[in-house]
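Just one protein chain is left out here, and the rest sit where they should.
And then chain A:
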Amino acid sequence: MTIVTGKAEARRRLQSGWSGVLWKMWEHRADYAYVLPAIAVMLIVIAYPIYYTIELSFFKTPPGLQLRDKIYVGFDNYTNILTSPVFWKVTWNTMIWTLASTFISFVLGFGSALALHRDFIGRGVLRAILIIPWVISAVAASYIWKWIYHSDFGVIGAVLVGLGWADRPPNFIDNVSTVLPSLIVVNIWREFPFAMIMMMAGLQTVPEQLLSAAKVDGASAWQRFWHVTFPHLSSVSTVTILLLAVANFNSFIIPWIMTGGGPSNASHIWITHIYELAFGRQLWGVASAYSVLLFLILMTLGYFYVRALSGNERKEGRA
């Protein structure tokens, strides 16, 4: 597999410990040149901001981004956040948003991938149409759906009235109880194609011989799916679900453009709330503390993500 020369391999075995590592790094010095550009960009745009966010979260900052005048306040920002009712409201919204979007997108995407797996006339066209929402910009999608949900001239309201299911067009996104589900529908519209593409790719790796063998042995369609297809897809499913969960947790555009978090915080999720705190109310310290909390949650998710991915790596190594 690897292009490691026998000499280097022998040296690696001879030398162990810290000096061995340094020696190995020196041996491979040319290899780093290949990854250097990628790492450099990442360091500038990621490592520095992370450090800065953590620092800022312990300070109180005056408005106007005069960051030299910041005042050290210890953990005050954190205690303020955790005791404020808005925090729990927003957290609850974020949980509903993330879980519902992720779960339904995955189910719809997986279902579409399965239904599109067998060949029929027009399959390619149908697949292309189903993928389009994922490619369209979220800003465009938000405006399209905002128009569809419009309280006076929206098409859904008109259909409901036309069918006699409502007396007057319902107001979907200015209503505290319907706003979040309405936005989730938009988010799923944009997100399920991603799950579909991933699962379509995954389905192609299920060995056909196993399915035929199961069929010969008299397994029903459901049994073939549950005992052969599904286990083969476990690692790609895990990766897909995690990527969806992270993307949903981090979504911003749809709630921001469609409602801006309102009415009365009913559609604020963490990211829109942080944005509003930072750029709307100029509470940089509090916003940074929020970001650090978010960071911790994401690191936990990231741990599972890396584990799912390195599970793949290990299998690859064995093969």
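Keep in mind that, in the parts below, a residue touches a chain if its C-beta (ideal position, glycine included) is under 8 Å from a C-beta of that chain, and two chains touch if they have at least 3 such contacts; residues count from 1.
The rule we apply is simple: contacts and distances are computed from a predicted model.
Per UniProt, the protein behind the absent chain is "Maltose/maltodextrin transport system permease protein MalG"; the candidates were "Nucleoside ABC transporter membrane protein", "Succinate dehydrogenase / fumarate reductase cytochrome b subunit", "Maltose/maltodextrin transport system permease protein MalG" or "Glutamine amidotransferase".
Not every partner is drawn; the one left out touches chain A at residues 1-4, 21, 24-25, 28, 31-35, 37-39, 41-42, 44-46, 48-50, 52-53, 56, 65, 67, 108, 111-112, 114-116, 118-119, 126, 128-133, 135-140, 143-145, 147-148, 150, 152-153, 155, 158, 161-162, 169, 189, 197-198, 200-202, 204-205, 208, 212, 215, 221-222, 236, 243, 246, 249-250, 252-253, 257, 271, 274-275, 278-279, 284, 287-288, 291, 294-295, 298-299, 301-302, 305-306, 309-310, 312-313, 315-316, 319.
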